[in-house]
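Here it is, the structure in full.
The complex appears here minus one protein chain, its other protein chains still in place.
Residue numbering begins at 1 within each chain, and the chains themselves are lettered A, B, C, D and E in the order written.
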Amino acid sequence: MRPSGRKTDQMRKVSFERNVSKHAEGSCLVKFGDTHVLCTASLEEKPPAWLRNSGKGWVTAEYGMLPRATGDRMRREAAAGKQGGRTQEIQRLIGRSLRAVVDLQALGERQITIDCDVIQADGGTRTASITGGFLALHDCLKWMEARSMVKVEKVLKDHVAAISCGIFAGQPVIDLDYLEDSSAETDANFVMTGKGGIVEIQGTAEAEPFSQDELMTLLGLARNGIAELVELQKQAIA
Amino acid sequence: MRPSGRKTDQMRKVSFERNVSKHAEGSCLVKFGDTHVLCTASLEEKPPAWLRNSGKGWVTAEYGMLPRATGDRMRREAAAGKQGGRTQEIQRLIGRSLRAVVDLQALGERQITIDCDVIQADGGTRTASITGGFLALHDCLKWMEARSMVKVEKVLKDHVAAISCGIFAGQPVIDLDYLEDSSAETDANFVMTGKGGIVEIQGTAEAEPFSQDELMTLLGLARNGIAELVELQKQAIA
Amino acid sequence: MRPSGRKTDQMRKVSFERNVSKHAEGSCLVKFGDTHVLCTASLEEKPPAWLRNSGKGWVTAEYGMLPRATGDRMRREAAAGKQGGRTQEIQRLIGRSLRAVVDLQALGERQITIDCDVIQADGGTRTASITGGFLALHDCLKWMEARSMVKVEKVLKDHVAAISCGIFAGQPVIDLDYLEDSSAETDANFVMTGKGGIVEIQGTAEAEPFSQDELMTLLGLARNGIAELVELQKQAIA
Amino acid sequence: MRPSGRKTDQMRKVSFERNVSKHAEGSCLVKFGDTHVLCTASLEEKPPAWLRNSGKGWVTAEYGMLPRATGDRMRREAAAGKQGGRTQEIQRLIGRSLRAVVDLQALGERQITIDCDVIQADGGTRTASITGGFLALHDCLKWMEARSMVKVEKVLKDHVAAISCGIFAGQPVIDLDYLEDSSAETDANFVMTGKGGIVEIQGTAEAEPFSQDELMTLLGLARNGIAELVELQKQAIA
Amino acid sequence: MRPSGRKTDQMRKVSFERNVSKHAEGSCLVKFGDTHVLCTASLEEKPPAWLRNSGKGWVTAEYGMLPRATGDRMRREAAAGKQGGRTQEIQRLIGRSLRAVVDLQALGERQITIDCDVIQADGGTRTASITGGFLALHDCLKWMEARSMVKVEKVLKDHVAAISCGIFAGQPVIDLDYLEDSSAETDANFVMTGKGGIVEIQGTAEAEPFSQDELMTLLGLARNGIAELVELQKQAIA
Partner (left out) sequence: MRPSGRKTDQMRKVSFERNVSKHAEGSCLVKFGDTHVLCTASLEEKPPAWLRNSGKGWVTAEYGMLPRATGDRMRREAAAGKQGGRTQEIQRLIGRSLRAVVDLQALGERQITIDCDVIQADGGTRTASITGGFLALHDCLKWMEARSMVKVEKVLKDHVAAISCGIFAGQPVIDLDYLEDSSAETDANFVMTGKGGIVEIQGTAEAEPFSQDELMTLLGLARNGIAELVELQKQAIA
């Protein structure tokens, strides 16, 4: 029995609110249950230095949590004077995941920065960030298309979304909330495209090592969940 | 004529949304027009080191802006590795302003941290932070009262709110938005209590020096605006 | 009765010693009683990056305290690895105040940095820095005029000076020393031009909020004090 | 055809040199071909602060590269003033992987730090670090056992080793060297125990998304390789 | 011929002004010609952590330069966020030099920090700092003796002073000013006690290597100069 009463293959209620920012070229407030992440896309008309004169652009991501997004207040990273290892790990993952569906040549010599700021955390902030970040990116490209800068369908090769799965109380479950996440035996994050290709898989045994069969079960759960998320993305865009 | 079409003594639409955080002891999403600040209050059951065994507590504040809260994306302070001078100036101001209406002895040896994070900026982020931070603080004290830790009316001596006034296009106006703020001749921030006492006044001549008469006019505008804000705070709490 | 025996409207003995640096284009050791600040002006023949090709120059300020300028030794900011919030607040104030009397167009594409280093502190270091920094700036411009780079009277539109006033033991007093400052009920810093225009006003209620009447009284005290400081600046230059 | 001429399921020559440090409680110079990592284990007789009085100990890891371990000299992280995101990601992975086979209760309130310093890099530094770090950890526990502090077999529950697999030029291959790694379509790191349990799996699509079948193939390659590495660890210890 | 017209064995005019700080337990403004260093001694009634319960105290030093102490303005180290290598090298030298004449047991579990801040630089700032720092230290101990905390003659075993010598334009000269220093072939700093013992010697070939004979000549010059400095210290104290 999951603390939330959800079934093992049941994700939390997922919602996307687009155009939440007056300033950003694209933006999306994504909610996976009580996990709320504000994603904005910011366009810059020049690529990072190492891509100058390459004809290619870049998509990158930054991630942050408001200090009281969590149950106990965490120290503000700006006050601490550096981004922690977890933050860097997550923002590198978000960037890689989004780039997996972008044709950087078609984007041209520009950079889009996806900022994912966790307003409230309840587990799964990185998967929500990727899933919502995709919409911010999409809307930024739409904004550019409206200005004849790119064709969205040339730049964006597919959808991309992410979900966590894990083994909680001996049961494989999808979309772990904080209560589950903090006592799961195994925790895995999956990033997949609309066509079902795997972009990233990160599985960690928190307690006992897990088996190949368990991995397959989690992957199966994830595949279904991500298909559902992609469907929701499509509805949000439509 | 103001860019927004407002009258010189007309503030933007102000709203307070309380209890927006699942985790914080008190929280408030305050909006002054397109300026949106999320304020949370976090209780810690020990005071800062320099107040140990003093019988007194402390109220402090931290301030941040999401990178794309502004028209152009600003560098994330956590990535830059330090909080800028403007950030530090503002968070010190918020802390001082809120402490002005708190009886630190009655609070007891605890610390309350008010985090003010600007979700979207359009001028007046510091005044919105103080005004909304008051409600987060109030609700945190209510949370404590419900647990018999304090009596709210013993700790909270009065309301406190803040507004900016300035001289724009030769006219004294209240509650400057970004367009006005960036070209105002004079810019002043006022913090006042519910009883009308002045807690803080910061006036700066951006172009030409201003006169005592002009200062008085701005103070008069501010007095009315703050009275209105306090009224709105009271309605929000009621 | 003030701890120093001064009358309520009596400033400390103020002195300016010019040309104290062998290297700087302008320099002034300013003393407000036991508060001693060494101000130097350093000319750089290019403006900050954001003013390139604008035809305009810039005046900026940096502020520091020697570790044992104070009663207790303070940690050296260079060793701490950052400038504190108070330091940044003060150096921003000094810069704004001096720029208020400078025609940046007439200065041309150059930068003048005013370094204000507190050799000994006894309250009022920021007001002494502004008042003495003006002379360092003036002398730097004179140095430039001697080399046909600018006309001083074109660049420098007026004098600027600053003084603190506050309510100490229930009495409005001018030019608080450390003993007064640390127990004042209200503390305000005023920056004004030679013509009496207000450049900056920063008033803070340290204990109880203050009233508009009190503010007016402090402003009146400040006006007289600053007039006196400007007179002393003129004598120093003459 | 692999650049090195290796077969697709052929790892590079792996060697372990134990007791290479005069000072460390355990140490191992591990070589995966031209990738050389010096692993040392340092015992501290107190756990991290958050484990005081828990009866438990901790195993942590730090990772670094000598500036010219790579083809082009990289900036020294100590000079840059911070550890990069990649470094933090890797050292967190090493720590998690080793803890997966340690009974922290049986270790007692102590901390063992595994330093993995890359002397020369040619791809696979993180997998070499985990595989060699296990031996440094083992030898540190042996050192402790010799002093009657712990029983090795109580603390160390199993072997742990790691290998990378990837899809290079359309072929699934094991133990990628730098040339392969920098142009692989898919890159995955596997950490497994002696009994074959999965501790960690991190797969990334560098170009096109990969399929579940490809993942299974890589996992199969990894399983064989890790079994071989564990065998080599056992010979090294014997 | 030296740029200053001095003879090869002629130091610049040296002066000591004691008690220049209202706050510090000991202070001295030392001048070696145009090199001016403000030295303060700050007493703290506890030793550094690693000397707790050892019965011993500590003497340490910190060094800084005002940004415009030099011909060109140097970046403020507090703004740069760290102390440079040269600063650290010099402050370590000052600390070692002063400790060489202090009985740390007799000092007791306390720490004295000598801050040496260069107000104006013209070569030889480290030697002036050591020579003047000795007087600040002495006066701090006198201050303590007046409060029956120590006996000066028990703590202070001897005088200590320092001078630079070098080979300039082929000639061995003493007490190099900036002009000489920046083009000297060899540059050496000597720290010696009142009895003539060598505490520290640091010689560097800036251009060609130097010979043992040249070293002896420089040492001879330094011995005479330091004897003179010690004599001046004695007069200053008397």
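Convention: contacts are C-beta pairs under 8 Å (C-beta built on N, C-alpha and C of every residue); 3 or more make two chains touch, one makes a residue touch a chain.
Bear in mind the structure is a predicted one, so any value in this text is a computation, not a measurement.
**Student:** Among the chains in view, which touch the chain not shown?
**Tutor:** Per the contact definition above, the missing chain touches D, E.
**Student:** Please identify which residue in E:Leu51, E:Ala106, E:Met149 or E:Ile198 touches the non-displayed chain.
**Tutor:** In the full complex, the listed residue that touches the missing chain is E:Ile198.
**Student:** What subunit E residues would touch the chain not displayed?
**Tutor:** Listed in rising order, the touching residues are 82-86, 88-89, 91-92, 96, 100, 188, 192-193, 195, 197-205, 208-212, 215, 219.
**Student:** May I ask you to list the residues on subunit D that touch the chain which is not drawn?
**Tutor:** 21-24, 27, 34, 38, 40, 42, 44, 62, 64, 66-71, 73, 76-83, 87, 113, 115, 117, 119-120, 122
One rule holds in what follows: only the chains that are shown with their structure count from here on.
**Student:** Which whole number of Å gives the spacing of the CA centres of subunit C and subunit D?
**Tutor:** 59
**Student:** Would you please write down the residue numbers of subunit B that are in contact with two or more other chains?
**Tutor:** Counting only residues that touch two or more other chains, subunit B contributes 81-82.
**Student:** Please categorise the chain-chain contact pattern as a line, ring, star, complete graph or other.
**Tutor:** Its topology is that of a line.
**Student:** How do the chains pair up in terms of touching? List each pair.
**Tutor:** Every pair of chains meeting the touch criterion: A-B, A-D, B-C, C-E.
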